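Then we have subunit A:
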Amino acid sequence: MNNEELKTKIAELLPAATFDETGEWLNINVEPADWLSFAGKLRNDDSLFFDYLFCLTCIDWKTHLSMVYHLSSTKYRHNIVIKSKLDVARPEIESVSHIWKTAEFHEREVYEMFGVNFLNHPDLRLLILPDGWEGKNPMRKDFEDPINMIKL
Partner candidate 1 sequence: MFEEIGTTTEGDLIINVGPQHPATHGVLHLVITLNGETIKKVEPHLGYIHRSIEKMCESLTYRQFIYVTSRMDYLSAHINNHACAMCVEKGMQIEVPERAQVIRVIMDELTRIASHELWWGAMAMDIGAFTPFFHAFREREKINEIMEETCGARLTMNYYVPGGLMADLHPDFQKKVKEFIVLFKRKIDEYDELVTGNIIFINRMKGVGFLSKEDAISYGCSGPAARGSGVNSDIRKLYPYAVYDKVQFDEVLETGCDSLARYMIRIREMKQSIRIIEQLIDNIPEGDFQAKTKAVLKLPKGEFYTRVETARGELGVYIVSEGGTTPYRIKFRSPGFSNLSALDHMARGSKLGDLVAMMGTLDLVIPDIDR
Partner candidate 2 sequence: MLLTSAFLIPCSLFKLQKMWSLTDISSAIHNWLNQTFNPTWALIIEMVIAGIAVIGLFAVLGLVLVLMERRVAAWMQIRLGPNRVGPFGLMQSMADTLKLLVKEGMTPDGADKFLFNLAPFIAMMVAMLLMAPIAFAKGFQLWDMNIGVLYISAVSSIMVISILMAGWASNNKYSLMGAMRSGAQIVSYELSAGLSILTIVVLTGSLNITDIINAQADGWWVFKGHIPVIISFVIFIIAVTAETNRAPFDLAEAESELTAGFHTEYSGMKFALFFLAEYINVFIVCAIGATLFLGGWMPFHIGHWEAFNHAMDYIPSSVWFFGKTFFLIFVIMWFRWTFPRLRIDQLLNLEWKYLLPISMFNLLLATAVAILGWHF
């Protein structure tokens, strides 16, 4: 499916979604509350079949956090990008690790680097940071480490 077809199809599935077509792929903005049910539909709908989550990350926009999911279908070879704004003070979103298993590791990475709390994640522990890490999340823009970070 091309971007236009995807857009109509997704508008049917989730009327609340807003679109952004400036990039290479169709960007879909969803509310965190809608995300889990929407993700299930994206994965299981026969005409969409987004079975391959190839990138999961987060962007710190200072005013808010933005979760970014890059999805692809190994059957139809179409790609979409899902974005979801999170509150910077209490970032929370449903985990999709039972839909795409790769999300388990990627969500753990985002959890420790950005402090996003993934609800119903099977094993939300520190993956990269050392055990007992205290303090801010390193990938946030306001993170300061006077010893290890060199300002250029």
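How were these candidates chosen? In short, all candidates are chains of the complex that A comes from, given by their letters.
The working rule: a contact is a pair of C-beta atoms (placed from the backbone, for glycine too) under 8 Å apart; a residue touches a chain by one contact, two chains touch by 3 or more; residues count from 1.
The model shown is predicted, which means the values in this text are computed figures rather than measured ones.
Touching subunit A in this complex, out of the candidates 1 or 2, is candidate 1. Interface residues of subunit A facing candidate 1 in the complex, by the touch rule stated above, are 22-25, 51-55, 57, 59-60, 68, 70, 74, 77, 81, 100-102, 104-106, 109, 127-130, 138-139, 143, 151-152.
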